[in-house]
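Here the complex is missing one protein chain, while the rest keep their positions.
We just call them A and B in the order they show up, numbering each chain from 1.
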Amino acid sequence: MRIERRVERQAPFSIIVEGETLPAYPGETIAAVLIERSPTIGRTASGAARGMFCNMGTCSLCMVTLLPEGRRVRACLTPAEPGLEIGLG
Amino acid sequence: MQNADVLIVGGGLVGCATAWHLARGGAQVVLVEAGDIGMGASGQNAGSLHFQLERRFLENGEALAEQAAQTAALNRLAIDDWRRLETELGADLHVVMDGGLMVAETAEQVAILERKVARENAQGINTRLLDGDEARTLAPCLSPGILAAGFLADEGHADARSVTRAFAQAAAASGASLHSRSPVTSASRIERHFEIGFRESTVRAERLVLACGAWTPILCAKLNLHMPLYPVALQMNATERTGPRIGHLIQHVGRRLSMKQTDAGNILIGGGWPARLASDPRGAFDPAGKPVLIPASLAGNLRAAIDTAPFVETLNLIRTWTGVTAISADQLPIVGEVPSMPGCWVAGGGSAFTLGPTFARLMAQAMVGTPTPELDIVSPARFEHLNSFMG
Partner (left out) sequence: MAERYDLVIVGGGPAGQAAALALEGNGLAIGVIDEQLRPGGQILRQPPREFSVASWMTGKVYAPLLKQLRQFEAATGIDWLGGRSVLGLAPDAGHGFALTVSGRDGVETIRASRVLLATGCQDLAVPLPGWTLPGVYTAGGIQAFVKSQQIVPGNRIVMAGTHPLQLLIAAQIVASGGTVAAVLFAQKRRTMMRQLAGHALKAAREASALLPAGAAMALLQRHRVPVRYGESPVAILGKDRVESLRSTEREIACDAIGLCYGFVPQSALPRMAGADMIAGSRAGGWSTECDAWFRTSVAGLYAAGETTGVAGAAAARTAGTIAGTGIAIDFGLVSEEEATSRVSHARSERARHLEFADLLDTIADPSGHFPRIEAETIVCRCEDVPSATITPLLDGRSANAVKLASRCGMGLCQGRNCEPTLLRLLAGSGRTDEDNGFTARFPARPVMLGDLAAPK
């Protein structure tokens, strides 16, 4: 839930997550955009649903893939940018 | 004072496997390990099962290459040993022997590869020379820049983390007595026996096996023996897990590289890149200290990996670790009984993961008098001159 009280954001843009278009506000991390969609952001080694955990760059459970490049980044540290395409693997 | 037939120093692959063979044969075996079982080079190496001539033997002149090729008999035995191992030990060791590719990127490297394949074939190792396209058909992960590859169907990899543990369990089940966290505090030869102290015990044994990697020369010194084994620190790398992409062991004929994918999906990247050994306050190398990573080694190793299999470029590195092993003065392993000190056996000096199960089996055989001509080429006898002034 994005907090509305006392917060002003700039005009949103879109990013694509697993083919799905999601709104993102300038300054938001990829993690923030993802968590508005679902707490699940991937699968664990054994195939179970995986969520993020520490939100401070320490646990790496929020690893996502930037497409098409393939670079894998921690979503909680990486700002969303217009046109960004993300894979959750 | 406890008595044993054989006392083994070193709870690595060779020590534990030797303990298993001897205990199975009815010998009373005591094994002492300074740390935990399988935590030295046996557990820290990247688990390659490599039977093609190693790059390090090809870049130091023809004589060494020819000498190394003489170990082919050992390689042939090792291939059979590894194929049997999981069944014999009743353990899942992630042994994968689906073949290994040693790749070449330049015309010069292709020429080295051709000579190498010819030399191996002459020794009964059935390496095949593939051109780049054939290699890529077999291993689609390979770069378009790969011009040729030596392919040996018997190569592969195994899980270094579990092999030694499985040998240790089998040894214990066969009656061997294994003591971890038991550094050797004293070692002496008294008449025809050895007396080895550790923790609060002393064990008296007719035979002593020193299989403690970089510590082997240190233990030899306690017995007034020179053993030309030198500690080296290597660094290896693991990527995050990824889907199945590499089925083979991949090595490089002209660059330091070994690469494979584990059962869990991590790509392990190594190939003999050095880390810096720690030193003790007196300036001597300290195999117990944590080696310092060398950034240029890291970059060079990863560059070689990316040039060989470009898909790894976007994977994350999750761990670079270091391990300390020992190399011998002539790069060949040193395995066998020390002529000037009958009853004292050493095993170490390289390739001791790939060849370790075989070294152990042959040493155990030799101790009960079975001829083991395959070990002649690696016998410590070739360094006896060093002990001619040691009294």
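FYI, a contact is a pair of C-beta atoms (placed from the backbone, for glycine too) under 8 Å apart; a residue touches a chain by one contact, two chains touch by 3 or more.
Fair warning: this is a prediction, and the values are worked out from it, not measured in the lab.
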Which displayed chains the unshown chain touches: A, B
Residue touching the undisplayed chain, where the options are B:Arg83, B:Arg115, B:Arg199 or B:Arg319: B:Arg319
Footprint left on chain A by the chain that the document does not show: 1-10, 25-29, 31-32, 35-36, 38-41, 44-46, 48-61, 63, 71-72, 74, 77, 79
Missing-partner contacts on chain B, residue numbers: 35-39, 43, 161-162, 165, 180-181, 238-240, 264, 290, 292-293, 295, 298-299, 302-303, 305-306, 312-321
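Assume only the chains that are shown with their structure count from here on.
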Intercentroid distance (Cα basis), chain B paired with chain A, Å: 44
Chain A to chain B touching residues, read off their complex: 45, 63, 69-72
Chain A-facing residues of chain B, complex: 240-241, 264-265, 313-316
